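Report on one structure; see the data block that follows.
Only one protein chain is missing; all other protein chains are in place.
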Amino acid sequence: MALLVVEGVSKSFGALKAVDDVSFTVEAGEIFGLAGPNGSGKSTLFNILTGIPFGPDRGRISFDGVEIHAMSGHRIARLGLARSFQRETSFESLSVWENAVLGAAYGHGSGSGDDTVAEALTFVGLDREHWGRPSNELSVYDRKALMLAAALAMQPRMLLLDEPAAGLTKPEVDAFILLVRRIAERGITIVLTEHILTFLMSLSQRLLVLNQGQILTLGLPDEVMRDPRVVEAYLGSRRHDS
Amino acid sequence: MGATGDIIFSGLFQGSLYAIMAVGLALIWTTIGVFNFAHGALMMIGAYATWSAVDYLGLPLPLGLFLGVAASGLIGWGLQVSLIRPFIGRDDIVLMVVIMTLSAASFFENGALELWGPRPKQLPPLVEGTVNLPGLIVSAHQLAIILISPFILAAIWYLLHKTRFGLQLRAVAQNEEASQLVGLNLKALYGIAFALSAGLAALAGIFLGGFKFMSPVMGSDPLLKAMVVVIFGGVATISGPILAAFIIGFIEAASSYYFGLYWTPAILFLVLITTLMIRPEGLLSTPTRRLS
Amino acid sequence: MTALIEIEGVETGYGRVKVLHGLSVELQEGANIGLFGPNGHGKTTLLRAVSGLLRCWSGSIRFLGQEIANLSPRRIVEMGLIHVPQGSRLFPELTVGETLALGAQRKEARPEQAKNQEQVLAIFPKLRERWRQRVSTLSGGERQMLSIGMAMMNHPRLLLLDEPTLGLAPKIKEELAVAIHKISAEGVPLIVVEQDVEFLLDLTSRLFLVSHGVVERSIDSEHPLGHEDIMQMYFGH
Amino acid sequence: DTVKVGLLVQLTGASSADGQEIVRGAEMAIEDMNAAGGVNGDTFELVIGDTKDGAAGDVALAVERVLSDSDVHFVLAGYASLTGFEIDDMREADMPYMLAGPSGQTAGIISPDPDAYWCCWSLTPSFDAYNTDVTLLAEDLAAEGKIELPNKKVALISSDNAYSNTIHDGMVKQFTDNGWDITVDEVVPFGEVNDWRTILAKVRQDPPDLVINLDYLPANSASFMNQFMEDPTDSLVFLQYAPSVPEFVELTGENSNGVLYDLLGGVLNTPKNPRAAELNDKFKEKYGVESGTYGIGIYEMLNVYFDAVDKVGDPTDHEAIGKAIGETSKQVAEGRLEFDPETHLAKQGDEYFPIQFYQIQNGERVLIRPEQYATGEFQLPPFMKMDE
Partner (left out) sequence: MTYNRNKWSWRAEALALAVGTLVLAMLPAVFGDTYTRHMLIIIFIYALAAASWDVSLGYAGIFNFGHMALFGIGLYGYAILTKQLDLNPWLAFVLAGGLSGLAAVLMSLPILRLKGIYIVLVTFGFSQLVMTLIVSQSDITGGTLGIVRIPTLPIAGHNLIRDGKIGHYYMALTLLVLGLVALRVFVRSKAGLSVVALRDNEEYATSRGISLARQRLLTLLVSSLVAGYAGAFYGAYLRTAATDVFGLSLTTLILSIVLLGGIGTIYGSVVAAALLVVASEMLANLGPWRPMLIAVLIVVVMLAYPGGLMGLLRAAMPTRRQPTAKSGRAASSEPVET
């Protein structure tokens, strides 16, 4: 059975239907890409899935067989659905270590020990000398990595990454691709959005394209990207296959 | 008739007074995002400065009123430069400003005690005498306040929402860096916001001083009331507090008639808390949640 | 041809940490330049120093022949040098419409307000749809559009763009490139900081690699660089 | 030697006007005594213990500060704390202490074991007469034909504080016992009252013969009177305490004409008690303003103490001093001072500290009761009318 089942979810802000009757499923272990023009509802969809800060107006979501569309955000997180935010986020007055430790303390693997935390931090490349530093002193890349480490410390089943590579240099993007792959290899299901096509294309095994809150198409990345409607709404006339 | 007239008049009067007291406070909140705990002290300074001008120097009331508002405005500007400005842009500005302005309030109140002495004083009313309304006899001073307030409030609303200056005022504290990059004059804007707020405080103080005794601590109760009004009204706009002021004025007037003044604060807070439970972001603010 | 802006030997940093170690760049009238390089090596810091947000410890910055190092941001803006910062939150409680109106702040921008607004909305039609929405609820990309739109409202004589494509979808990115071309063709030169080197090459005539707080290398766009070269540059040190 | 005298007083905050007057009264007494050569060669010096806003912690700090000075041999206060808890501190420190705080609390602490409290004496007499005598006065005036009581209705407004609450409860009992109808019985929260209009609306709905406001804060009381006069009813108006504050008349102007108030332990300013006028003039001459109750009260407390020192001879013998104070029998500005051995309050009654009724007439305070001290006659307030 699919790990995540989304059925007919919608979310409106006033007259604007930010997410409009969206249904799809994500299989355990896959890397599922989400694309679409700016304002097409990708982040809103992430919000709805995680209940942070709001759930859907309508529709059903089940995660690993549990209905989560009416659950509060922290409970969904504890079920093993971890997310990152569009801008690199951290608890600025806490150290790197403390940022990660919270994931372990309250997350899915609630109560897992310091080992998990240390492992998660090292895994993303934040080694011991960084652990005592205030998180707001980290470089952009390290902050993104920390956000991942904190999520990993939760021992999640599924990770939602909202534009994780934005603002990175080319080599950093490449490094981040490797990192995400290695996370997927640990058996964690990943859903991600990204406008940097290299990132999106080299990671996604299936790609969903949203437009104005509705599903435009869903399929294999290469096919999807050739779809004229996707070119029209999202890619634009010039080729972006770099 | 009888009581209904009294309740309406009292509600209008208290609402006007609360609105004038609260709008100055709200001005600082909606622009800089802090509460000025010296707002009550600025009220007091305005009233005392006017008293000095009128009673001590023998100037006519309108001139005294102008001097009082100006004095308070000047002090407000100074307060902003010395105590608020250094903390703008810090995450903990709200708490820092609490302590800075509390200290300032204590300084002003005790300074006034030293300067003007503890004996109660009173200002002349704006208009002497009483007015006969149908079924109701009221003091001309109170009626004058009810009639003047809408103009003041409308002017403030217009200034904030319909002028470029108001747009700048609302923008400046939301993002200081972006304000600098668009070319706003931060010092002037903050200064003017504070001076304006202090001037409004002074006006409220002068209105109050015209119908009850003045003392160096005359501002502390009104300050609390004004804070309640501002928070209840919602902190995003200036019209929220104005509406809230009149709602609270009417609740007080009605409940003090029907339940007694003693239970009025309790009833008021129950109403406010219930409202907040239903609308957790204040009376007039938009209810949608968003990522911060 | 005279230099529009000359940056010479600028040193600055945060607290006691020096970030720029005597950086020099100049931009000729009618040309655009691009800055790129590894993260955290001082590109944003340079733009902040130019627009007056950060004090210059030493060195000089001349804009239109006038020394502007350590002038207030307001005076620098008034001269027409407009900086679009990286990933700005903008004014969270203002609406899109208000933000654009606020953007027309310079004396020269006021009379052009209506015209500039039309131009901005032509480039970013999305903004017209979101006209009454508060900035804090905009999507990441919409905010980026607004940020650039707001700068255009201020009738710039020189635009500093810090990672303008951050978070923009490919199509918008392309439209932005076209729009920026148009803006610079109308006589507004640009200094663009960007990670997407293709985008930069497309826009500008000269590229500078900023690394360790100095200009490490400059590249003429007549000799475009391949992907390999660029990777080498990033990893060169 | 120099004997230090501790004074507990609020120098800042809402009660600082009283505080200033208290300090002045104490200074005046000590200056007078020292100028006269002191008592048996001892001169006196004032040590001020600022109780700030009168919060318990601040009062306790001031008490400790004053007590920590080993040269302090006497402490006095107008009122120190809300509860009078410092009386126990004084007892434990064996320190003679005089106060003029609310009588209920003082008596409540002392009367279970009066002898153990040889230290502590109150210039405030029992407030019982406050509870009863307003009723009696109104009935008395009616009996004399000076007013009419066609409906025997009374509107009673009180404020939620210890002082007003006690009087309120006593009055309710007295009026009910005497067959009055209480048409309005309102308690307002203690603190500023912005607008009396809705309460006055209730009063006006059923105009009573008597309107009483026990809120003693001068600011509230004055605005009550001003608002009452916007549309007065044909009622006798009685206000507790506030009209005795010097500024009251000045600030209400003509509106206060006809108002009644009473005082217990207040200065008995009448030709029959020349000491009051003498001290009043002296105070006014020295400070340029009139004294209220407290300035002169403190002056007299210190003089009671000086007498005790004179009698005992040794100011450091605290117990003897305390007891000597308790034996005082002397004509003071408030009347004849003797202490009740059960409660340690000043005795109340026409021959001791009488309850004094005043009416404001043309801006002057006229003493109308007790008869033997009266300086004038009751006059029908301008807003009342007699039928016929």
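Which chain is which? They are A, B, C and D, in the order written, and residues in each are numbered from 1.
Keep this in mind: a residue touches a chain if its C-beta (ideal position, glycine included) is under 8 Å from a C-beta of that chain, and two chains touch if they have at least 3 such contacts.
Worth saying up front: this structure is predicted, and the values here are computed from it rather than measured.
Peer 1: Please pick, from A:Val101, A:Val180 or A:Leu207, the residue that touches the omitted chain in the full complex.
Peer 2: A:Val101
Peer 1: With the missing chain put back, one of D:Gly104, D:Gly170 or D:Gly297 would touch it. Which one?
Peer 2: D:Gly104
Peer 1: For subunit A, which residues touch the unseen chain?
Peer 2: 50, 52-53, 72-75, 77-78, 82-83, 85, 89-99, 101-103, 105-108, 110, 114, 118, 131-132, 134, 136, 150-151, 154
Peer 1: Quickly run down the residues of subunit D that touch the omitted chain.
Peer 2: Within subunit D, the residues that touch the unshown chain are 11-13, 16, 48-50, 52-57, 60-62, 64-65, 67-68, 81-85, 88, 92, 104-105, 108-109, 160-162, 165, 189-190.
Peer 1: Contact with the hidden chain only, please: which subunit B residues?
Peer 2: Here the touching residues of subunit B are 35, 83, 86-87, 89-92, 94-96, 98-100, 102-104, 106-107, 109-111, 113-114, 177, 180, 185-187, 220, 224, 227-228, 231-232, 235, 265-266, 269-270, 272-273, 276-277, 280-282, 291-292.
The working rule: only the chains that are shown with their structure count from here on.
Peer 1: Compare the CA centroid of subunit A with every other chain's and tell me the farthest one.
Peer 2: D
Peer 1: Using mean CA coordinates as chain centres, what's the subunit A-subunit C distance in Å?
Peer 2: So the centre of subunit A lies 29 Å away from the centre of subunit C.
Peer 1: What's the distance between the Cα centroids of subunit A and subunit D, rounded to whole Å?
Peer 2: A distance of 74 Å separates the two centres.
Peer 1: Can you list the subunit D residues in contact with two or more other chains?
Peer 2: Answer for subunit D, listing residues that touch two or more other chains: there are none.
Peer 1: Residues of subunit A touching 2+ other chains?
Peer 2: Those would be 13.
Peer 1: Using the touch rule from the top, collect the residues of subunit B that touch subunit D in their complex.
Peer 2: 2-3, 6-7, 9-10, 13-14, 17, 110, 113, 117-122, 130, 136-139, 211-213, 215-217, 221, 253-254, 256-257, 260-262, 264-265
Peer 1: Please name which positions on subunit C make contact with subunit B in the complex.
Peer 2: On the subunit C side, the touching residues are 51-53, 73-74, 77-78, 82-85, 88-94, 98, 101-103, 105-106, 134, 136-137, 150, 154.
Peer 1: For subunit D, which residues are in contact with subunit B within the complex?
Peer 2: Contact set of subunit D toward subunit B: 12-14, 16-17, 19-20, 160, 186-189, 191-195, 197-202, 204-205, 218-220, 222-223, 226-227, 230-231, 245-247, 251, 289.
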